[in-house]
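Of the protein chains in this complex, one is absent; all others appear in place.
Moving on, here comes chain A:
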């Protein structure tokens, strides 16, 4: 199995288009969606209009004003650029997806029972939900559909990047196929499940292009706060003029405009939508489709994760864990014989016995006549001349040999069964050589992963169909916080409701139709793409790789999204302190020379101070674009540790960085003779 990740669009190649887009986005209709940047643009227009006549009357002042307004425009363009860049990266991904959505003729059937020969060819664009199609080897599957007849292997690499074909068949939990994938063997009869333009592929494209991006709840709340701050600073700046007049100071309007724009949270305002789009993009890169941004954000809030044991916590197949030799048999001999008896066994259990034996130094080579596993005998092995070497279930081997194992093996067999494992016996002729302990093997690293989650405050709950005894043993080994044994769909639903009633947010993943109610009830429901249409409909996220551990990635993406917003907002607000200390003395020093004391970084002149603050304000947006697109790094840790870290970096950093930045720009301006 190999992965072919889609090539990542390089930022450098996207930049020219994004640059063009930043100008297109100056359209007031587009700007008005972002109150902070819209306000900045209005102020920039105002100062430009005011600067032009001043240029005629007082050229030096007019030039400063023009300079300031130019940088206000640049700040707006930078904000547009950030958004365009994020969208561009999504679009590049969408284009590669779109390539798989080519127009093809499809074979339409009148009914599910109609003969293949009766198919009529129609263009794929006209497909409607509920229509029946025939697809044969080599055909592109034209739309999201459910398999109603047949079994076939399907190449889903266009969607998932996974090159090994997967089996799709009618009935059961592997009955859904995705538009844009290709059938590589046999044929299928499908019922279309999505209207044109509403397929998963379409959703994915819309999502990464940001076209259907609705603001998430936290984004709305943050936008309100930013608009509120803008309003407060508007009051501050507008009322400053009469106060200054009362104090006998005259302040040029351009200076007031500069103060206003630098105080309002332009940094986060300019980067907010880029952060959101980039978050979606990260999710798509992980091959997860979100039906709404809300679900991604909710993933960051999850308190309880419901994880299926099989495939997530354990490998899903029982594997040989240890050999138990009988009296008078060496471990090496048992391993050797068990290996020989399993060499022809292609089942995962058989392979795992060979692997374990090899790990213990066994070196058997195939010999004799292989006897394949049969459901009747429940044995497999090899005939060496007239000696039959067999391994199989305990009762089958007992029947085959007609003997009872010695006391030691008997006791071990019982212990293995009690611990939730499966004992096998190995016999040579009628002599029982010993037992093999098969068990659910917990995936490596899972325990550490759950410990990480626990540190983040997330409880993990294992869902399994096993009996409570087996479940408890695996739960203890994997380090989950709780488990639900012999789980039925109703039990899952009840568990979720109970957690929710205590104010917890629950995430789960599932694939079968019977998971649908629980997926719908959970705050975050991730359906496997291989799952049934019902499950996919009920979930709010769909994992194209059908990998249950993906749930954890989704949680991380959700958290990263929120952290990025919070960190940049804190940074933006903290920046105001330095900007005050740059601009206020510049404004008032003519009226009260003593206020020069507030000019703590000793900026050269009032003009250079104001210009430096405005330039810093614009440049910081562009400097933070990579951070907005990448997201603020998130390592699992407790909230207290995260807060301390992020508050130090973005809070304290936000206080200090602009003092330094504005001073450097001021020195640069002086050196260039610009102010």
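Methods note: contacts are C-beta pairs under 8 Å (C-beta built on N, C-alpha and C of every residue); 3 or more make two chains touch, one makes a residue touch a chain; residues count from 1.
By our rule, contacts and distances are computed from a predicted model.
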item: Absent chain [UniProt protein name; select from "Potassium-transporting ATPase potassium-binding subunit", "Sarcosine oxidase subunit delta", "Phenylacetate-CoA oxygenase subunit PaaA" or "Acyl carrier protein"]; value: "Potassium-transporting ATPase potassium-binding subunit"
item: Touch with the omitted chain, as defined above, among A:92, A:340, A:554 or A:573; value: A:573
item: Option from A:13, A:118, A:250 or A:638 whose C-beta touches the chain left out; value: A:638
item: Listed residues A:157, A:608 or A:646, member touching the removed chain; value: A:646
item: For chain A, the residues touching the chain missing from this view; value: 217-218, 220-222, 224-225, 227-228, 231-233, 235-249, 259, 297, 300-301, 303, 454-459, 501-505, 558-560, 562-563, 565-567, 569-570, 573-574, 576-577, 580, 584, 587-588, 591-598, 634, 638-640, 642-644, 646-647, 650-651
